[in-house]
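Shown here: the complex without one of its protein chains, the others still in place.
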Amino acid sequence: MEIEIATIGGYEEVGRQMTAVRAGDDVVIFDMGLNLSQVLIHDNVETERMHSLDLIDMGAIPDDRVMSDLEGDVKAIVPTHGHLDHIGAISKLAHRYDAPIVASPFTIELVKQQIEGEQKFGVENDLVKMEAGETMSIGDRNELEFVNVTHSIIDAINPVLHTPEGAIVYGLDKRMDHTPVIGDPIDMERFREIGREGNGVLCYIEDCTNASKKGRTPSEKVAREHLRDVLYSVEDYDGGIVATTFSSHIARVKSLVEFADDIGRQPVLLGRSMEKYSGTAERLDFIDFPSDLGMFGHRKSVDRTFKRIMNEGKENYLPIVTGHQGEPRAMLTRMARGETPYELDDGDKVVFSARVIPEPTNEGQRYQAEKLLGMQGARVYDDIHVSGHLNQEGHYEMLDALQPQHVIPAHQDMSGFSSYVNLCESEGYKMGRDLHVTRNGNLIQLVD
Amino acid sequence: MEIEIATIGGYEEVGRQMTAVRAGDDVVIFDMGLNLSQVLIHDNVETERMHSLDLIDMGAIPDDRVMSDLEGDVKAIVPTHGHLDHIGAISKLAHRYDAPIVASPFTIELVKQQIEGEQKFGVENDLVKMEAGETMSIGDRNELEFVNVTHSIIDAINPVLHTPEGAIVYGLDKRMDHTPVIGDPIDMERFREIGREGNGVLCYIEDCTNASKKGRTPSEKVAREHLRDVLYSVEDYDGGIVATTFSSHIARVKSLVEFADDIGRQPVLLGRSMEKYSGTAERLDFIDFPSDLGMFGHRKSVDRTFKRIMNEGKENYLPIVTGHQGEPRAMLTRMARGETPYELDDGDKVVFSARVIPEPTNEGQRYQAEKLLGMQGARVYDDIHVSGHLNQEGHYEMLDALQPQHVIPAHQDMSGFSSYVNLCESEGYKMGRDLHVTRNGNLIQLVD
Amino acid sequence: MEIEIATIGGYEEVGRQMTAVRAGDDVVIFDMGLNLSQVLIHDNVETERMHSLDLIDMGAIPDDRVMSDLEGDVKAIVPTHGHLDHIGAISKLAHRYDAPIVASPFTIELVKQQIEGEQKFGVENDLVKMEAGETMSIGDRNELEFVNVTHSIIDAINPVLHTPEGAIVYGLDKRMDHTPVIGDPIDMERFREIGREGNGVLCYIEDCTNASKKGRTPSEKVAREHLRDVLYSVEDYDGGIVATTFSSHIARVKSLVEFADDIGRQPVLLGRSMEKYSGTAERLDFIDFPSDLGMFGHRKSVDRTFKRIMNEGKENYLPIVTGHQGEPRAMLTRMARGETPYELDDGDKVVFSARVIPEPTNEGQRYQAEKLLGMQGARVYDDIHVSGHLNQEGHYEMLDALQPQHVIPAHQDMSGFSSYVNLCESEGYKMGRDLHVTRNGNLIQLVD
Partner (left out) sequence: MEIEIATIGGYEEVGRQMTAVRAGDDVVIFDMGLNLSQVLIHDNVETERMHSLDLIDMGAIPDDRVMSDLEGDVKAIVPTHGHLDHIGAISKLAHRYDAPIVASPFTIELVKQQIEGEQKFGVENDLVKMEAGETMSIGDRNELEFVNVTHSIIDAINPVLHTPEGAIVYGLDKRMDHTPVIGDPIDMERFREIGREGNGVLCYIEDCTNASKKGRTPSEKVAREHLRDVLYSVEDYDGGIVATTFSSHIARVKSLVEFADDIGRQPVLLGRSMEKYSGTAERLDFIDFPSDLGMFGHRKSVDRTFKRIMNEGKENYLPIVTGHQGEPRAMLTRMARGETPYELDDGDKVVFSARVIPEPTNEGQRYQAEKLLGMQGARVYDDIHVSGHLNQEGHYEMLDALQPQHVIPAHQDMSGFSSYVNLCESEGYKMGRDLHVTRNGNLIQLVD
């Protein structure tokens, strides 16, 4: 059976991930993501109303025109998890394919919400939920399996396409976490089985985000203990404490909510994304928040909540808000600019359970947000975080478990692939033979 | 009563700490430290045989000639903890003063060992042990108290000189740790009492090492959880694992020893400093290591141990060795150069439970050590560490607890004081009035 | 005669410089500047309409309330050169003092324009022009002298207040340039004379901007040769070339204009600041631009010029525009966003004859501007620049020339003073004795 891989997006950047695998006549697409920074650099762009081709020209969504070179039928579109760089182009591209979107329940729900917000295209692909551990047939001879992985969002999986030639493992995005706070640990046992069974692994496509980082990405549990140490240390503070983190990072939100309670403060989630992700997670029973946990997204209800907090005493609340990167319109930035009813005072604490994404735009915005917070007397705790991506030791462990015949680095530009290439070569792979450094828009023929 | 403070060393650098307080006719000296980097930059310097004046000229030990301007008798020399930058000049300077050395038991033991190694001077000062919580009279009207603090070495205290004019609190070095793995949490309750009782605090001398760092220094417990995550993750590795950390950091060594046991490896401490500090801690009952824990300092016994490890299988051991900064003569660097019987193989793990001290010499040496390790196939886990010094929130908390009339930043150069000055001014202090930015060799008259 | 120095602004930051010297009953104010970054961090602030007190609260202009502690009459307000951080608060503060503004001709003209733009206060102080080398009496016993210096703006001087107790030399801002492209070299001979004559120099207030930088700030001639090398190398390019630099940096604009001509392109100055500073310089005969050099500030005339350039061929022009820091509303950023009629094509060159001011906000904006330029195919040459401030060797040379009794570091925060303090101590000064590290709002009594 012919096996071919189209590396469509996310091979020259982090963002707009998209990869297609053809096994015989069947094609499966993994991820359809958005490169948000290519959108935000322009003023006043409303992606909801934009056409795919314009977004492709902007470098915002994958240029899927290479799909016409793949001879076969798309049988499934499979986003691995709910981050925008993996699902954000579905509403712009999926309608071109007569195929269902197959994803884990939490991811499907986020895809659904995205499609509902789309204003240019009608997207009518079936939405099919499949859990980690489950499989589905892809044509007559191939099978799609979801393996549970751990990442900075819940319900992340790595899809595996079992073909007669061996398995294709799509490894984006994950950390190797054995104590992930929410959900099951990464299913290394299943990866090891896949490496041994049948024809083994034909190809592994790997998330190289942290391939230059030594050692091991710490478990979410380490971030949790760090966060606990911070919040318990301000237990006696009788003024305002505010926290921010990635809205989609439900495990972190859970820790914040629990520690808020531990130190005698009522947590409340504020900001559109906060409401969206945590609300969805709760509705789908991924988490059991306290029944009185408030979540507010609309500006009016947020401001009403802030007024209540001011009336009842800031010392009784822990607002958990959007704005960890200093985004100009996020809640924390609004608070820093004095645009909300929440009044910051000297000595108030702002806890950033996040890292600044290292890019000058973010760094500039975050700097400004912190400076504005400081002008109001607030003081910052930062970097209470662990990455969601494998460091080098995780990469070694995955190669050891899967023993793939071919490896394709992804989720970086070429400079970012460099460390991973060195790593693979130290394990016996050879570039140009079984280690494929590629670019957006390429086809790699593995079996012909 | 006249109160005067001589800022003798460590006010233009980190290292060679020394401060004298005169209260009426009584003088107490806090710390007598060594600036090791000023020694190491020269080749082949043997400090044991050198004269004080030469070491002063090198900038290696405090220039205590300003002591002649202090009219009073030195009643005690009080090192706060056992790090070299606080005790390393005792064998060179203490004999000039007719006063006992008063310190916590672990510190006294380390001072004793240092004096025994001294080859130029005979040092015959009395060595007096005093525990945290205890007090002793200094002359007729003053009293010295030890308050328990938490740092990256055990048995650290902050000495307080109670005078009729108020307390002088010498705040070097500490982190605010409520879960310190070994020993008691920092005694914030006592600091708060001292702030309120009698005339309150006349003067606070603060450790500004991390004054530019936001938020809170994490507890040792956070480093422990991080370390646990790393070591548990290599439980199944059946080759060599080696760990290194600060030899004097007994809490960290303890975690390493325990986790080694948890993952089925026998820990063994190797290198002169490892044997010295851990041996001392065990002898003084600060820690109860497993009875069969080996500690070896002499090269011969180390190499014999390495041979035994090689014979019995590297997979059964976790050597905990010196060399976390890549020091050229430390054990890990010798291993990296292939100078020991321990053979590193592809995939062996080296765990640095330490940070590189950010100075180009260290960075160069550490880089070389890691490169040499890599040439042998070993792979590195780094930065599994938390600082031993207060970040900004700890500084705020200390000011809040003590409410000192005067503040003197220490343990940095002027650039390092800068953030602390801003911090103090935000709390109402004013430079030149009650906030004293000073240099080595100055006298500050607080009460005349 | 009593001599007292009030360090009002610019002693905790770069920006809002202001220093007052009292000699007996006479007071002279040096500089009244604006800290622009404290303004720009807020959205939609129009300083023209704001009250001084609000601007003081924002940290944007000097808090001159300490002036009420100075017993004497202000006889002159003396800005040293025309940069905003030295003149930008004149329209907000000068009217409170019954004293003329005394400055070099170019500076006076810029002050005048600023006052004309002021919409809140009526500023009616006399504007008095005085050239480098000239003097004026200040009260009966003191004399003000201007010494020619070299900086990144023309007509910069260092004012010297000659008092019976010795000279007070106000050393902001300068580079030691013997080949400054425009104007005379720095008048080191006069500084050396001042150091030797009469009572010598009582006090020297120094610009510490670059005090941590080794060696010597290169001459403007070095930047000129670098720029020549760049522009000559694109002589054969037949597409668009655009240059940007600091608008007030007339010497650099002159080089750009000349090299444009050398490579067969017509230079044209575009953007409000470009027109303002170069127009003023030409009107005052500081520079003799080609008679047909266009300068356009208003958006309409700029856009008309761009249209003409597009019609007549980009290859015939070198637009010299505002926007070297990526400021969102500057001309280059507008070009990068495609908001002007000038169309950038693949391979067009953009020459930044400027450095990014190292602050995250600037870095973010400049990054975005370059990214937008790149999206249009333009390619960037950057860092073709030399600083306008003394490096360490210049500081040594000034101390050597002036031999001041007292030294006061300025134009930095305390961290920035640190290197200069080390430097002064290596020359025999001692902090707290004759080397005064100070803060905004302090009084230093030199003679009582």
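Which chain is which? They are A, B and C, in the order written, and residues in each are numbered from 1.
Everything below uses one rule, namely that contacts are C-beta pairs under 8 Å (C-beta built on N, C-alpha and C of every residue); 3 or more make two chains touch, one makes a residue touch a chain.
All values reported here derive from a predicted model rather than from experimental measurement.
Novice: The complex has one chain that is not drawn here; which of the drawn chains does it touch?
Specialist: A, B, C
Novice: Determine which one of C:219, C:273, C:340 or C:361 touches the chain that has been left out.
Specialist: Touching the chain that is not displayed is residue C:219.
Novice: Residue by residue, what part of chain B touches the chain that was omitted?
Specialist: Interface residues of chain B facing the absent chain: 41-43, 337, 359-368, 371-372.
Novice: Please give every residue of chain C in contact with the chain that is not shown.
Specialist: Chain C touches the missing chain through residues 176, 178-179, 214-216, 218-219, 221-222, 225-226, 229-230, 232-233, 346-347, 349, 379-384, 392-393, 396, 426.
Novice: For chain A, which residues reach the chain that was dropped from this view?
Specialist: 12, 413-415, 417-419, 421-422, 425, 430-432, 437-439, 442
Keep this in mind: only the chains that are shown with their structure count from here on.
Novice: Can you compute the centre-to-centre distance for chain A and chain C, using the mean CA position of each chain? Integer Å is fine.
Specialist: Here chain A and chain C have centroids separated by 47 Å.
Novice: How many angstrom between the C-alpha centroids of chain B and chain A?
Specialist: Those two chain centres are 41 Å apart.
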